[in-house]
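The complex appears here without one of its protein chains, the remainder shown in place.
Chain naming follows the written order as A, B and C, and within any one chain the residues start at number 1.
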Amino acid sequence: MTDFFKGISPVKFEGPQSSNPLAYRFYNKDEMVMGKRMEDHIRPAVAYWHTFAWEGGDPFGGRTFDRPWFGDSLDHARLKADVAFELFDLLDIPFFCFHDRDIAPEGASLAESNRNVRTIAEIFARKMETSRTRLLWGTANLFSNRRYMSGAATNPDPDVFVYAAAQVKNVLEITRDLGGSNYVLWGGREGYETLLNTKIGQEMDQMARFIDLVINHAKKIGFDGQILIEPKPQEPSKHQYDFDVATVYGFLKKYGFENEVKCNIEVGHAFLANHSFEHELAVASSLGILGSVDANRNDLQSGWDTDQFPNSVPETTLAFYQILKNGGLGKGGFNFDAKVRRQSLDPADLLHGHVGGLDVLARSLKAAAAIIEDGTYDKAVDARYAGWQTPEGQAILKGQRSLDDLAARVEKENLDPQPRSGQQEYLENLINRFV
Amino acid sequence: MTDFFKGISPVKFEGPQSSNPLAYRFYNKDEMVMGKRMEDHIRPAVAYWHTFAWEGGDPFGGRTFDRPWFGDSLDHARLKADVAFELFDLLDIPFFCFHDRDIAPEGASLAESNRNVRTIAEIFARKMETSRTRLLWGTANLFSNRRYMSGAATNPDPDVFVYAAAQVKNVLEITRDLGGSNYVLWGGREGYETLLNTKIGQEMDQMARFIDLVINHAKKIGFDGQILIEPKPQEPSKHQYDFDVATVYGFLKKYGFENEVKCNIEVGHAFLANHSFEHELAVASSLGILGSVDANRNDLQSGWDTDQFPNSVPETTLAFYQILKNGGLGKGGFNFDAKVRRQSLDPADLLHGHVGGLDVLARSLKAAAAIIEDGTYDKAVDARYAGWQTPEGQAILKGQRSLDDLAARVEKENLDPQPRSGQQEYLENLINRFV
Amino acid sequence: MTDFFKGISPVKFEGPQSSNPLAYRFYNKDEMVMGKRMEDHIRPAVAYWHTFAWEGGDPFGGRTFDRPWFGDSLDHARLKADVAFELFDLLDIPFFCFHDRDIAPEGASLAESNRNVRTIAEIFARKMETSRTRLLWGTANLFSNRRYMSGAATNPDPDVFVYAAAQVKNVLEITRDLGGSNYVLWGGREGYETLLNTKIGQEMDQMARFIDLVINHAKKIGFDGQILIEPKPQEPSKHQYDFDVATVYGFLKKYGFENEVKCNIEVGHAFLANHSFEHELAVASSLGILGSVDANRNDLQSGWDTDQFPNSVPETTLAFYQILKNGGLGKGGFNFDAKVRRQSLDPADLLHGHVGGLDVLARSLKAAAAIIEDGTYDKAVDARYAGWQTPEGQAILKGQRSLDDLAARVEKENLDPQPRSGQQEYLENLINRFV
Partner (left out) sequence: MTDFFKGISPVKFEGPQSSNPLAYRFYNKDEMVMGKRMEDHIRPAVAYWHTFAWEGGDPFGGRTFDRPWFGDSLDHARLKADVAFELFDLLDIPFFCFHDRDIAPEGASLAESNRNVRTIAEIFARKMETSRTRLLWGTANLFSNRRYMSGAATNPDPDVFVYAAAQVKNVLEITRDLGGSNYVLWGGREGYETLLNTKIGQEMDQMARFIDLVINHAKKIGFDGQILIEPKPQEPSKHQYDFDVATVYGFLKKYGFENEVKCNIEVGHAFLANHSFEHELAVASSLGILGSVDANRNDLQSGWDTDQFPNSVPETTLAFYQILKNGGLGKGGFNFDAKVRRQSLDPADLLHGHVGGLDVLARSLKAAAAIIEDGTYDKAVDARYAGWQTPEGQAILKGQRSLDDLAARVEKENLDPQPRSGQQEYLENLINRFV
């Protein structure tokens, strides 16, 4: 037991009336919502990197946080792991996520780096014997080291591809060993800084080859979790190939991976791609590739991926509606890919971020469930499309009408369809009744 | 002969030293560039809508232009056609493009509307006997009339789908009759204003059904031009399904149209989707769906699709480089989907816009050709990827290595690939030598 | 009594549990909040233009609404006025706002246009004898007519300046006659479309001259309302001189108007200027120029001024906090500068927009008041700045220390100030307790 969180008690559910800033007001893990425990809907996770590895720097300033585990040794990494599980316990959170480089220092060779990761993973395994926190997903950091500056899978140098492949193999196997539910690929360097030095077609083929290697190895080693790509349009690269859900879908289809890989959708990345979060969820759901979620938010005025904790119940309710309509997230969950601001120096701030975020998720889940259980909203939307359920609507959809057929009908019936109200304000007000 | 352009002489090539604002300084149609006539590279077109139908309005103000052909009668439409071909002749431009509603007034029924379009199309046909201007593409306006406010193919009311289908049939047949090289589908209303009232999956199925009808009808009537979708992320809708090239590709793949349909890529739409124009061209080229181009530019500070004439040679040179590398545009061309500003009231302004735009295209084409002929640039890029041409690089790409193989090699060779300069500044300066 | 709203009953307060979509759930005008009637805090107004004059067009489509008063005659204007006051009564709303061109048709000369405006204003005056709705503000439309395409006050042609001045004189006098609380100047055309044809210094001098004329005339005619400038960064112009609150303040200071003119701050305009709404309010409040508010919201993914009805309680709560801290809005109020979407065709949609918007304002006002009454939040912020209340802090602020003094103190005390947590997550969660 470290003394990092000294004086901070485990966070409990105290109900909406509580004014205790370190109590849950809405997150009540065993409360049943639409027939399922709240925790089983949300499957929330702490992100190791933001919470334990980020030092508080930004492009114009260095480290602001003062953590006893900052340093390059395995001992530092062990202390970090101790504190991490202390936070998991304080929050009573069922999951965490990590990159290999968050948890253990890079060594002089990949072999040494991999051993370091394995060493800490074994510590995790032991801690998981007494803690209830499990691994939502693991991933390899293929972006921080300068070797990846021009891409990992999409590097113009095939040796970097090879190195990245070997690094992924290690994390994928460790993820399996720790019982991880998912393995995530985020391609922050898979893109370009300038199109001037880039062959897009070549790089796409490399990326597809890489994914294929991962899929095959997962099967070979008996990893039965989901393999997820995390879309993001840019940052750190000027352009990233996994721009958004629709782009990832096109890539998966081109190379035949659409049944093997799903998406891990991040709120802030949707925003950077000029979409709403609920749009990305709806698209993924309609394409059958909704895998998991990175919960956070961007600042509305910033062009950066600010990774703030979610704090808007109305916005998150719309997201949960899509997820519930999708039948939930399955093996996925809500990873808090979020960090406290660099001015939030105190250990307690790490709790404030997660407690507030979890309460927003819980409140939003309940609101979305209430919308569905009330039924008024779904009925209104169904009514709008009712014409397509008629025999003629179905005949068109099924391809039983030609352009000539349809033109003939317009002429014969002197068809002149009249527009009907889209009822946007009514629907917005209706949703507002539940948030 | 109308007197609209009274006093304006045909625009001639006078060379770079000319200070005549209504002369071409670079556009010299018969000049050979990389073995092909300049005109055959560019295949420039005047857009009927912006040049003859737009009235100068914006969201806060009405008509500023004073044109004798503004009005709802067929006589107005005939006058408009006369002036249009006078402009084509003055500019000596080989192509034009139109929507059905630009050229002829909507009637009391679709049958009457279609007859109006046919009437003007026959006038076009006669004019084309004496003018050298041809039809680059035709398209149906499925967005202005209130019946399409909630979508055409993606309307929740199947009768609107049917009406739109009948309208497209007419324009597609007229496009074939006029010898059009392409038929374009721009889905400005195929998307949503609010996700709250929208079923994305249902609407995508409708859209695919619509495209399928068009493809089949084109075959049936012997239309041998290209069928093109024009990507645009938003505007007028909040979200449009044809967001960008990569999104359109995913759609085509999902429904099996990837060999039947290509993209018509607009500069300003690339910008709205947070891409550079050359990016969209490069993506389309790598996916085999680069069909044609809408030349214009957006204001950099505006979030609107401002449809200004292109005026940056450095930017357009990068675009032409992609097009030349693609082997040109084939049946496509450069449609000026551009309008003079609403304060540009004078008939001469219509010429200033096109003359300046054509000169920018010509100068950019020559610059791009010079880059390729010089060869330094291409060599630099090829050198960057040389490692993938080695036997081991090729073995990886061809799927002859597993993750285990690669990991073993890292260990065995103690692989530690070193980064190499991406040379962005060198390459930018190199390009600047040619613009 | 027209039959436009046939079947729609007056909107009543029914409380949060009501599921009647045309009832107020939170807006309860006589409810006391921090010692003042809710209505007196909000002073809500219907905007004549969006609600009665807008036809539903967008840049790619024309009129979607079907209103019996659309037309160019005074009779149409009279019918519009009848319906307007019927809506005011149905909503039980205390204020409205108008431009001259919304309420009456433009005539063949300015004299005739002015007479038309006067005619309808007299109808308003009579209606106000039986209705409780009053005029929050009047304004002149100096942007729709083509004569203003290059600016009104800032037009390169002084005759346009003169024409605009004469138009403003008429509306200013009518605003006084109707007991209006404010007169607003929105400079949608006071800016430029291209810097290439623009002399900024010259145009700023013209604009200042124009404001000076208005201030003097207001005094001369005994208008005792506020004169307000409405900041907006762009749209319809590429750049507008009244970019944001800080820019307007610089302009007012330069020409000496800072005690004569305040700001009318619009939510969507703040967003277009890359600010949050609460930021603009806080800036105006700190500079003493917070006059009134245009309530609406922009779509987050659009670069347009979409003028949607407000629907986010968390966001609007932060705005109300700033307003309450400013001591309220005085003669200002909340004008709904908002329109139902172009697909919202039905008369009832006009009510849905306003009812939902008013409920959001009411709920936000109560939340902001609760934050202030609770006191925890204000105390946390005050504590952060407590150092500046010490004698040394005050001495520095009052200019009693030189750079040499301060440097000497650092050396002497070996000063090494330590950063303290900014507590952003704690404060966000605290605010979330009240929304």
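Here, contacts are C-beta pairs under 8 Å (C-beta built on N, C-alpha and C of every residue); 3 or more make two chains touch, one makes a residue touch a chain.
Since we're looking at a predicted model, the values are computed, not measured.
Undergrad: For the chain that does not appear here, which of the shown chains does it touch in the whole complex?
TA: Missing chain, whole complex, touching shown chains: A, B, C.
Undergrad: Looking beyond the chains shown, say which of B:R78, B:R115, B:K254 or B:H352 touches the absent one.
TA: Selected residue, touching the omitted chain: B:H352.
Undergrad: Decide which residue listed in C:Q17, C:N259 or C:Q418 touches the omitted chain of the complex.
TA: C:Q418
Undergrad: Which residue numbers on chain A touch the omitted chain?
TA: Considering the whole complex, chain A reaches the absent chain at 56, 58-64, 143-146, 148-150, 188-189, 193-194, 234-236, 238-239, 299, 301-305, 341-343.
Undergrad: Touching residues of chain B against the unshown chain: what are they?
TA: On the chain B side, contact with the omitted chain comes from 19, 21, 25, 64, 271, 274-276, 300-301, 309, 311-314, 340-341, 343-346, 348-349, 352-353, 355-356, 359-360, 376, 419-426, 428-430, 432-433, 435.
Undergrad: Which residue numbers on chain C touch the omitted chain?
TA: Against the missing chain, chain C presents residues 109-111, 146-147, 149-150, 156-163, 165-166, 168-170, 193-202, 204-206, 209, 212-214, 216-217, 220, 233-234, 239, 243-244, 246-247, 249-251, 253-254, 273-276, 278-279, 282-283, 285-287, 318, 380-381, 384-385, 387-388, 390, 392-393, 396-397, 399, 401-404, 406-407, 409-411, 414-420, 422-424, 427-428, 431.
The rule we apply is simple: only the chains that are shown with their structure count from here on.
Undergrad: Quick check for the class: compute each chain's Cα centroid; which one is farthest from the centroid of chain B?
TA: C
Undergrad: Same residues or different residues where chain A meets chain C? The copies count as same if more than half of the interface numbers are shared.
TA: Same, since most residue numbers here occur in both copies.
Undergrad: Roughly how many whole angstrom separate the Cα centroids of chain A and chain B?
TA: 35
Undergrad: Mind checking the centre-to-centre distance between chain A and chain C? Centres are C-alpha means, answer in whole Å.
TA: 38
Undergrad: What residues in chain B touch two or more of the other chains?
TA: 146, 149-150, 193-194, 234, 239, in rising order.
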